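Dropping the structure in here first, questions after.
One chain of protein is taken out of this complex; the other chains stay put.
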Amino acid sequence: MMALFLASLGVMLLGGLGALLASERPKLANILGAGGAFIGAVLGLPAAVFAALGGPPASIQLDWALPGACFDLALDPLSGFFLIPTLFVSALAAVYGTGYLESYRHSKRLGWMWLCFDLLMLSMALVMSARNGVLFLAAWEGMALSSFFLVCSDHEAENVRQAGWVYLVASHLGTACILALFTLLAGASGSFDFSAWPSVLHIRALPPALFFLLALLGFGTKAGFWPLHVWLPEAHPEAPSHVSAVMSGVMIKAGVYGLVRMLALWGAPPAWWGWLLLCVGLASGILGVLFALAQHDLKKLLAYHSVENIGIIAIGLGLGLVGLSHGSMLLAVLGFGGGLLHVLNHALFKSLLFLGAGAVLHATGTRDLDELGGLMKRMPWTGAAFMVGAAAISGLPPFNGFVSEFLLYCGGFADAAAGPGLPTLAAGMAAIGGLGLIGGLAAACFAKASGIVFLGEPRSPHATHGHEAPWSMTLPMVVLALSCIAIGLFPGPVVRSMAAVVSCASGLPLGEVLIPMEHAGVSLNMLAAAAWALVAGVVLLAGLRSWLLSGRLVDAGPTWDCGYAHPTPRMQYSASSFAQPFTELFSGVLFTRLRLDGPKGYFPAGGRLATSTGEVLRDTFFDPVFSWTGRQLGRMRFIQVGRVQVYVLYLVLTLLALLIWLTGGKP
Amino acid sequence: MIESHALADAVMALLLITNLLLLGFGYLNACVRAVALQGLVVGLLPLIMGGGSPLWRVAALTAVGMGIKGVVFPRMLSKLLRDVEVRREVEPFVGHGLSIALGVGAMGFSLWVSSKLGPLVAARNAWMISAGLATLLVGLFLIVSRRKAVSQVLGYIVLENGVYTFGLATVGHVPLLVELGVLMDAFVAVFIMSIAAYHISREFNHMDVDLLDKLRD
Amino acid sequence: MTAKAFIRVARWGGITLAALAAAAACVVLRRGPVLFADGWFALDALSAFHLGVLALVFGSASWFAEPYFEGTLTPSQARRFAALWFGAFCAMVLVLCCGNLGLMWVGIEATTLLTAFLICTHVTPLSLEATWKYLVVCSVGVAFAFMGTLLVAASAHGLQLDASSTLLWTQLRERAVFLHPGTMKLAFLFLLVGYGTKAGLAPLHGWLPDAHSQAPAPVSALFSGFMLNASFYCLLRILPIAEAATGNVGWARGLLVFFGLASIVVAACFIVFQHDSKRLLAYHSVEHLGIIALAAGLGGLGTFAALWHTLNHALCKALAFFCAGRLGQAYGSHDLRRMAGALRAGRLWAAAFFASLLALIGVAPFAIFMSELQILRAAAERRAFIAMAVFLLGVSVVFVGALKHALVMAWGEPVQRPEPEKESVGTHVLVWGMLGMLLVLGLWLPTPLSDAMRAAAGIVEGRP
Partner (left out) sequence: MTWAASLLLSPLMLSIIARTKAFFAGRRGPPMLQPYRDLAKLLGKGAVYSRTTTWIFRAGPLVGLAAVLCAAALVPMGRIPAALSFPGDLVVFAYLLALARFAAVLAALDTGSAFEGMGASRETFFSALAEPALLFALAALCRLAGDWSLTGVLGNISGEDWLTHGPAILMAAGALFIVLLAENSRIPVDDPDTHLELTMIHEVMVLDHGGPDLAFILYGAALKLWTFAALLASLFTPPEGTALWVQAAGFLGCMAAASIAVGVVESVMARLRLSRVPMLLAGACALSMLALAGTLR
């Protein structure tokens, strides 16, 4: 099994290098690059699925010349589970990329972009299977670097460069925390291997809280938890769509994987870890969806939604940790189960939505919601897939998003019903309230996004001549949509197969995990029954209606416009008007700026209204902090005065200072 | 040799006097002459110290030292001053009066320091260590407080003399090769500095080093 | 002989000399230390390793000198350059292979004097100013180093060593425990300030940015690549003696750590504002020397990481200066904003410059990230948590500042169209070879190299 996995890594590498060498001939570069990625994924998937289902962990150790390093890969259920979406989504994105990168045909950058894409896939696979600190860090930074070059692929635009800079700086600062964490652990335990680290946690020198905070900061930056998410809405929209699909759908999961791996290594956590993760999850969820609601750029909206879904995953993990620390097995298992399943679900529907947004961008050339509309008639397949994705991300029943949120709700309600314990109840209630609000807002946000982009009349010439994307772009989207529906209609088998992963992530023995799983299994089967009943109901009603209308007049006419003489498409509800009630109620958080130049004079020429919501956290916190440190650093510039005498004076003063320090030591 | 102890103290006094003269003088060629005098004085030191090594070695050393510091440096510097019709006054940042006071302060400080250097101080050369330190400090002060390139070169020469005397006092018998190496280095350093100073004066037609501050942040 | 002939002599002479030095280093590393003239001149693992690094830097700088000086020098300037170029090499070799501390001081003084006029090969007001500053500050610094050497000899007073072997390094190291601790501490302070000035450690680094930004590219490559490390090599020589003399309590190491951290912080402050490519690289040198000092100060695994970082930094900095030099010539100014959009025009040097800048600020697959990782591990093992925190902070600030400039240079809006460049195949091989070495060193450390470094670290640690 491990040989298969290594073969897949090799194929990815060769594919990328081949594409680079063939960058003169775009067609060949496409085939080599996408082929390498696809075949690599196809080779790797069986190994990942086999490991995720709890097969015997395959591992391989090769010695590596670097000090403290060893090429140590292993596929246990946790790694296998995270590898499944990584390989599946990357393969589909590669197929999508061949169609999407048409506009780069004549530029020399095509080969380079495929090399970076395949390296990104390779480093993600390595991150999720590495068992040695140095290998993990090398792959982690490789992932950051290759995605940086992909984000900056069309670097003519200034905002793309700015996004690239913000992205690499944020990921590097995150890596600095992970670097500190790994070296502290290696320093205390004497080796970089993960297996040596659990024993180290309880040495007196360093409080375990420091390790957890470093892990949370480091991996949280990559995952995009709320206070550390500032780079995400900057970087993801600027990348080519198939890359932002892989980044949003799968790459931020590497952060979640890192955090879960560390928690699994460290065993039973103190209570406050769970609570901190829960609060971070709630903050990310609610604020993520609020900011998503206020955006006008389709891909920026989806990026903010990644923050929200990462919040839901964090809520799941938080619940799991609280359950673990308070010994309530049901809450722990359902928390971890829901969180991890949402990792898979989010990877599927978020990449579907980003690919859809890419198709829209490819067809109309713009991402601004207020210039789109009526694309369902022009892009039926993309529209249908986007609708499925939108319903899934809002967590509506027949789709996969609902299944993972259902597990989290079950955790909360089951604990409320059963447990006398106050802390677990408080955590459960916070999760339920948070998820309820997030679910409602997400539904509103995606009603807006999908409604305004695909339904109604085209609001601008861009939208009028939108055309359906080529098959290479629509096929991956349809496959992703079908997989969302499949998980929604067959939740039972999917959740039961996750028992091995949950036991590996939470550290509980498999036996203890199976009992709550069975408990949830019953509900899930009934849920599947309800989902099938729903589908059957729709089909029946459709038959009833067509039977009723068979004999009668079915006519087409203009939309009822309450007698207004000449409605134009611009009069339709736009993105900012749809979100206006939300941005007004939550103006304390969003600080939406309204620019209104109303009609003036007796014969007004015309007015304009525009609302824009910046990234509040960045404007109020990160920018001021960065410029303040810049000013403080500036104060040091007086040292370099430029005159020789002053430099010699520095020499003498340093010597005197050292002498005084020396004599100060002994009188 | 005559009672070396008294002679050594006399030489030390002469050394300190030249330091003060240097701080006080207003004209560059006067300074050059003072440095020449100091070079001669320092050149004599190995003769006085004697030490264990054979006479021929000490004699050779004094001859070379005096030759370079007493004769070669001054002639080179004065030729440099003649070639460059630069204003001859020394316009120091710090007034002459204050610099002399500082010179005296330096001597006091070096006396205090040498008393603290317990193990190094053999009874005989306590005086020499403090004189060496004082010359060192005066040399540094000259470099830091003078505006002209030539006065900085002079400061460097005084610094070298200070270090040399300090070395003789504390160690006594440094291997010959090292001794010669040091002398040769000092000579080459001054030689190159004067060439650089010549280039600067030709390029900028002024010798004020403190105006050379365009390279800054 | 025309200018071109002199430069060609400098090039091929330099390369042969570098090859000789490399051969000598390999011989010593394989067959153990070599002593002649009873200890006055010795080549052991530490000096052999540094000799290898010198060979690498000097060879590549000499190869690069010819395309760089193509038709910009008058015959007299070319002659002077060639002479001083070989002089500097000999002085550095002298420093590396002499066992006597006094002679080592003479070697360092010689490097200062010989390289002074290399800075103003192109005589301009700014280069003269840089030369003068370099001369004065370094001479004063090295004078202090001489004071330190004398004090070391003084501290050996009690051992009744005969005249010729008072300053022999081998003798001093064996009898280090008997040296007088008080004097030895004073000596170490003077030596630290003296050689620290030449190595460009923090408060003493005034001359470094001016000298490096005005010197022609091969010269500043040699400066940053090896000359700073040469004076740091002297500190590494004295460290075991000082440690043994002061009773191995880590007194000397603590000082090195302090100066290392100071350099990183000061360099970080200046890198954020630097728009001149060469001054940016100069401040990077201050930062990386600070990192090497920090690593050496930490000891244990740290010394090994310090030597590895020396090699990585020398390679990367030399390449970076070549690129900065050529880009400066192509764009007519060293201002990064003027060179905006260089990568977009698909230039070899711009790509190499962007890659070397990324490597310098510690991006992963390159070797510098790996050696910084080892340094952090050494700090963790020694429980120097504050040092770790300051180090990470400094390196992050440098990352943020330098990346902003690098991005502007690579993909900014082109301000000026440079004339097309035509590079010989050899230069391509040189550039991609050095980048390849940086990448390979990051991922795979060949065993002979790591054994050499382990042996050299052993010497600094005081093990025979």
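Order of writing sets the chain letters: A, B and C. Residues in each chain are counted from 1.
FYI, contacts are C-beta pairs under 8 Å (C-beta built on N, C-alpha and C of every residue); 3 or more make two chains touch, one makes a residue touch a chain.
These numbers come from a predicted model, not from an experiment.
A.B. asks: If you put the missing chain back into the full complex, which of the shown chains would it touch?
C.D. replies: Across all of the complex, the chain we cannot see touches A.
A.B. asks: Any idea which of A:Pro56, A:Gly440, A:Gly607 or A:Pro624 touches the chain not displayed?
C.D. replies: Selected residue, touching the omitted chain: A:Gly440.
A.B. asks: Return the single residue from A:Met12, A:Leu319 or A:Ile452 that touches the missing chain.
C.D. replies: Answer from the full complex: A:Ile452 touches the omitted chain.
A.B. asks: Considering the whole complex, which of A:Ala157, A:Ala268 or A:Met571 touches the chain not shown?
C.D. replies: A:Met571
A.B. asks: Return the single residue from A:Leu482, A:Ala530 or A:Leu594 that touches the missing chain.
C.D. replies: Of all options in A:Leu482, A:Ala530 or A:Leu594, contact with the hidden chain holds for A:Ala530.
A.B. asks: Among A:His519, A:Arg618 or A:Arg637, choose the residue that contacts the chain missing from this document, as touch is defined above.
C.D. replies: Residue touching the chain left out of view: A:His519.
A.B. asks: For chain A, enumerate the residues touching the unshown chain of the complex.
C.D. replies: For chain A, the residues touching the absent chain are 373-374, 376-377, 383, 387, 391, 394-398, 402, 405-406, 409-410, 412-414, 416-418, 422, 425, 428-429, 432-433, 436-437, 439-441, 443-444, 447-448, 450-452, 454-457, 519, 522-523, 526-527, 529-530, 533-534, 537-538, 540-542, 544-545, 548-549, 552-562, 567, 569, 571-573, 577-582, 584-585.
Please note the rule applied: only the chains that are shown with their structure count from here on.
A.B. asks: Please report the minimal path length, in steps, between chain B and chain C on the chain touch graph.
C.D. replies: 1
A.B. asks: Of the chain pairs A-C and A-B, which one is connected by the greater count of C-beta contacts?
C.D. replies: A-C
A.B. asks: Need the CA-centroid distance for the pair chain B / chain C, whole Å please.
C.D. replies: Centres of chain B and chain C (C-alpha means) sit 32 Å apart.
A.B. asks: Just the number, please: Cα centre separation of chain A and chain C in whole Å.
C.D. replies: Centre-to-centre distance between chain A and chain C: 44 Å.
A.B. asks: For chain A and chain B, let me know how many angstrom lie between their CA-based centres, rounded off.
C.D. replies: That pair's centroid distance is 71 Å.
A.B. asks: Using the touch definition from the top, which residues of chain C touch two or more other chains?
C.D. replies: In chain C, residues 132-133, 136, 140, 182, 186, 209-210, 270, 273 touch at least two other chains, as defined above.
A.B. asks: Could you list the positions in chain B whose residues touch two or more of the other chains?
C.D. replies: Within chain B, the residues that touch at least two other chains are 140, 143, 152, 209, 212-215, 217.
A.B. asks: Could you list, by residue number, the parts of chain B that touch chain A in their complex?
C.D. replies: Counting only chain B, the residues touching chain A are 93, 116, 140, 143-145, 152, 209-210, 212-217.
A.B. asks: Going by the contact rule at the top, pick out the chain A residues touching chain B in the complex.
C.D. replies: Touching chain B from chain A are residues 637, 640-645, 648-649, 652, 663.
A.B. asks: Mind listing the chain C positions that touch chain A in their complex?
C.D. replies: Interface residues on chain C, with respect to chain A: 132-133, 136-137, 140-141, 144, 182, 185-186, 189-190, 192-193, 197, 203-204, 206-207, 209-210, 255, 266, 268-270, 272-273, 301, 304, 344, 346, 358, 363-365, 369-370, 373-374, 376-377, 379-383, 388-389, 392, 395-397, 399-400, 403-404, 407, 410-413, 443-447, 450.
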